[in-house]
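Every protein chain except one is present and positioned as in the full complex.
We call the chains A and B, going by the order they appear; numbering starts again at 1 in every chain.
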Amino acid sequence: MDPHHKRNQLLSLAGMCAIVLFLLYAQTYGTSYDVRILNNCALFIILAVSYNLINGVTGQFSLEPNAFVAIGAYTSALLTLTPMEKEISFIIEPIIWPLSVIHIPFIFSLIAEGVVTAIFGFIMGFPVFRVRGDYLAIVTLGFGEVVRVVANNAQTVTNGPLGLKGLAPYTNLWWSWGFAIFTVFMISRLVKSSYGRALKAVKYDESAAEAVGINTFWHKMLAFTCSAFFEGVGGGLLAHLITTISPTLFTFFLTFNLLIMIVMGGLGSITGSIIAAVFVTWGSEVLRFVEEPMHLGFIDIPPVPGMRMVIFSLILIFLMIFARNGIMGTREFTWNGVIDWIQKYVKPAGKGT
Amino acid sequence: MSDFFAATGLTMKFGGLIAVNDFNISLSEGEIVGLIGPNGAGKTTVFNMLAGYYVPSEGSIRFRSQILNGRKANEITKLGIARTFQNIRLFSDLSVVENVTIAYHCRIRSTFLGAVFRLPLYRREEKEMYEGAMNLLNEVGLSHVTGERSNSLPYGMQRRLEIARALATGPRILLLDEPAAGMNPRETMELIDLIRRLRDAHRLTVFLIEHDMKFVMKICERIKVLDYGTTIAEGTPEVIQNDPRVIEAYLGEA
Partner (left out) sequence: MDVTILLQQFINALSLGSLYGLIAIGYTMVYGILRLINFAHGDIMMMGCFFAFYGIFMFSLSWWASFVIAIVLTAVLGIMIDRGAYRPVRNAPRISALITAIGVSFLLENVGLVVFGGRPKGFPRPEFLGTIHELWGVRFLGLLIWTPLVTLLLLAFILFVVYRTRVGRAMRCISFDMETTRLMGVDVNRIVAITFAIGSAVAAAGGILWAMKYPQINPLMGIIPGLKAFVAAVLGGIGNVTGAMAGGLLLGFAEIFLVAINPDLAGYRDAIAFAILILILLFRPSGLMGEKLPE
């Protein structure tokens, strides 16, 4: 259908090579701080793009990613810690069998946590998609809270408020970016397929979607379960990046960050989610200074934790009032689009010289 | 009573209000039947029951020896009854051709994994969906605007696009809710031709609601008249035009 198919494939390949080269460069010459930020960017791309699948593409406004990420993180931690490490960690109450003896390699744990989280999402979808709109938001938020409460209390599985420590730092640039690219690839393939069109139909008009024979419930479930899968794997990668997890990591705060990203990028646009994920991750590093103590000549400002979130909350409100479509609206990046743009703006200037 | 499609004793109550009372309709294959009546007579409620949007309080709906009561709208569409809406409901942000390809989705055999990995079956189906959509758009005279956003089309074209979308689900019965609303006389005449043409090409049975009497009298072979939820008359256009109860229902309203 597209006459430029070959060319676009080549461009994508070139783009991929550029990313690999960049990562190689960052790995070799970057400081550990740079590497950490790049890892964070990749993780937030994974989380934001998969969150966007249910919230943006399918239009089912839900607030559960912190639950999914938590489940993924705990699953992966419990699977990769050695029986010895687990015995040491669980000082208040011992860990239950069979978790106490299971120990599998990192790569299999990634698959396992994706599957576990997807199963959880699938089960959760049954009550959740009986409701719409605001109620959907509150119920999914409730699930997030329930998961947090369980993580705090199920001592024999999660080690309670102490959390799990000493995970091997498996997550490096290759894992994080590799999986980020995989996530983006899979989700955009899904969105661009017939199933993706059906998801969009559910978003734009549920009655009309039913009228053309789309089972809206199962399509919501599909988007939700896929979203859960990727959030879960993202959670596992996160766990092995920061190497310590505890219930406080997975509060609504995490969901809020992702929400800002998908809203800023434009609900429904994968490209937008990627741009905004990078922008917000990077931006919150840049904004670190506002929370630090400052010496402004004659006055000293003490450190102010929370200032960055004040700024981000204001940005979110501002976006809703003045720029509801975010950066991309529902548009997506395509090579054709880029080339058209270049031809439109660059060529005439070139001819002039 | 036809064994192709028959609804008997359909009644819809909302709280204490009886919106439709004891409605009966049977359709034979290939017919074009009209449902008319003053505003608020319960016509769209009948459609919503037939298409699975409301569960009738009483009565039964049978289509080719299957009972449709209690089935969901998407299942009824898959069984072969497609509808359009009174207030056009297109997927506004999507392109014209996408609006139609979406409607083929309910019949594809590929799983979502097949679609994500672009397996051969999916690629073939995707091609068929696209070509089918293009053919349908051609049939309804929209082949020149396939790439436009559906909500940028003029009103009459949106109506025709909605019909094309309904056709893409592969229906045997087409329920049209006020297909001529907002059209000028010339467009209305073209619509008559179009509906007849589609009926013949796709072996459809058409059941439609319409206020435009000229349109109804010209296209329908049989007409039912509803007033206050009750059927007050039924018959050929000639019979209906001369029925005193129908005249009273309409004049009483005016």
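Basically, a residue touches a chain if its C-beta (ideal position, glycine included) is under 8 Å from a C-beta of that chain, and two chains touch if they have at least 3 such contacts.
Just so it is clear, the structure is predicted and the values come from calculations on it, not from any experiment.
Asker: In the full assembly, spell out which visible chains the left-out chain is touching.
Answerer: Contacts of the unshown chain, counting the full complex: A.
Asker: Pick out which of A:150, A:242, A:287 or A:339 touches the chain that's been left out of the picture.
Answerer: A:150
Asker: Who touches the missing chain here, A:244, A:313 or A:334?
Answerer: Of the candidates A:244, A:313 or A:334, A:313 is in touch with the missing chain.
Asker: From the list A:11, A:115 or A:137, which touches the chain that is not on show?
Answerer: A:137
Asker: Using the touch rule from the top, list residues of chain A that touch the missing partner.
Answerer: Per the touch rule, chain A residues meeting the hidden chain are 61, 127, 130-135, 137-139, 141-143, 145-146, 149-150, 152-153, 252, 256, 259, 263, 304-307, 309-310, 312-314, 316-317, 320-321, 324.
Here is the rule we go by: only the chains that are shown with their structure count from here on.
Asker: With centres defined as the mean C-alpha position, give me the chain A-chain B separation in Å.
Answerer: 42
Asker: Along chain B, where are the residues that touch chain A in the complex?
Answerer: Against chain A, the touching part of chain B is residues 51-53, 72-75, 77-78, 82-85, 89-94, 98, 101-108, 110, 112, 115-118, 122, 125-126, 129-130, 165-166, 168-169.
Asker: What residues on chain A touch chain B, complex-wise?
Answerer: 1, 186, 189-190, 193-195, 197-198, 200-201, 204-205, 207-216, 222, 330
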